[in-house]
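Certain chains of the assembly are absent from this excerpt, and the rest are unmoved.
Per-chain residue numbering starts at 1, and chain names A and B are given in the order in which the chains are listed.
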């Protein structure tokens, strides 16, 4: 089916709505900055909360017109699809269990969906959402934002070009410490509630990012995995730490560690990939540096936009090397890729060559990862076929 | 004189104009992203180039209304001051020699000025601009953007609180490599032309940043300096490297190194301050980390927004620790501080407590720094009284 989305011939910034992301939400604010950074989107409508007063208050704080403030995403989808200059795209930034139901409403009305990860809180929903996206003429973009970092684009390109030789090893970890003790706040509450986050805790919240990034850069498919998950903090209903062994289809092997209970680690997403000819090492907390280690040669430090940086990453940078870009810029790159695809869709065109963003299929793989980890762990870390 | 600016009772985003920043300009694009990041400004007018076709083309590319696209900043100042919903603030992002003339036109019409550094290309202009700002009821904000980094706010606060004891030493450097060889491009061209950049090359372009940041964090005033400036690349008319000794009023001493010819350095602004009780170390290329070294205790790594981070910096952060913020976020913080002051001015109020941005006086000090360096160097690095 051709991707066109709702096409009313308008130009100018892409009209964006948002589901979730009211007061005190974390990721909603991030999405809004990301959407704003490059001036490609304009937020014009929102169902920022399912509580009407809260939705209203949040919408006003963002300067939305009163009649574009909703507390019910279905109503929003219906009306926005109908009105002149209704939204062309929606950002879904709710807790995980709402993703599917919300996305469905917009997809079926041809409104492009930009959805936070993980795709859904369970595998059944994920499969239904894949179908919904396939049956829609709208785009579906999943904000695995770390794929937006320029040097991760370059890393992917280098692997694909064979700079590392045949890939043998993938070491990826995503390590935090904010759940080291029992925490009571909005963020902790839903992320540790299996009804809202899904069966995975750390595996779902950050393990999916690690899994996705390794997949994105290596290009490799996992064939099977064995996972040993733990809940270290008494009373916690989901895993707060996970150790995972990976076997890839090409014979490569990997380890994935995700944790929210490792004191001193703030947002330590680190990826190391090694092949028969060389390696790559990168850490999210200083994303402007990528180590390239060709076997038998000195290690080289490639900097974003600097000497040794390639077009695959440079097309997503805004400022010269040495002027650090960070998390928001990487996130905004997903939005800028989405914008390129949506603008092309306005004209019934495919996205420009090189446009790249995580898809609903990537989202499905993420949910499959969580599901496989939970199943493996419940069977004493037995190997589980992936996918 | 009360700061009020043009006050027509409007609400909503601050209406912003821009002088300079047309196609191929570097810093204009940065200002636009910075203005956009937090949603506080809306760009509605511009004299983006003094060449009419270029101004038009650039303005259209930014989506400006045709009648708000100018090629003459004086005309723009006059008309925008007159029309309903004219601009409330202007960003001046031209080469240095235009700053004074442009700023003057807006200041005298009550339009707030956000001006790139250095303040002017010569000391006479700088003094006149100070007067112009003093005589205006508009605000003047200088984008010494590195003062916008949250950890530089915290560093300033720690010094002021006495955490380092009496300050003895300031070591600051700003090191680049992009002018290691003769370069021909728009950026290099005007920055190495004394008629447009002023008498200082590296000293003016980046030395002023280093000088300002040391001043901002230490709170100390330089009493005298001795400078040894060089132009290493044949044919270059301004310094591309400067070595400066500093003596502060309180007896502290310092060294400042600025260079654009040190291969391997991209944008290496580094500040180290030591007192009788402890030290601080920070580097711009990884701005989310601040070392605090109390004498006789283990070194502590303070992270933006993390454990040990204080309110002075946290008020300017958007995302949790470990999610790196960079150059654009720091730059945007100057704009967000400006917005806070401008919004208060709309109501005839002073800026909220804690609002802090570089002023025209800081700009004057920067130009005095360049002037003193050039004079000292021409006298074989003799000591020159500062100010």
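Just so it is clear, contacts are C-beta pairs under 8 Å (C-beta built on N, C-alpha and C of every residue); 3 or more make two chains touch, one makes a residue touch a chain.
It should be emphasised that the depicted structure is a prediction, and the values quoted were computed from it without experimental measurement.
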Number of copies constituting the complete assembly, 2 shown: 4
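Keep in mind that, in the parts below, only the chains that are shown with their structure count from here on.
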Angle of the C-alpha superposing rotation, chain A to chain B, to the nearest 5 degrees: 180
Distance between chain centroids, defined by C-alpha means - chain A, chain B (Å): 35
Contact footprint of chain B on chain A as seen in their complex: 12-13, 26, 29-30, 32-33, 36-39, 63, 176, 178, 265-268, 284-288, 303, 306, 318-329
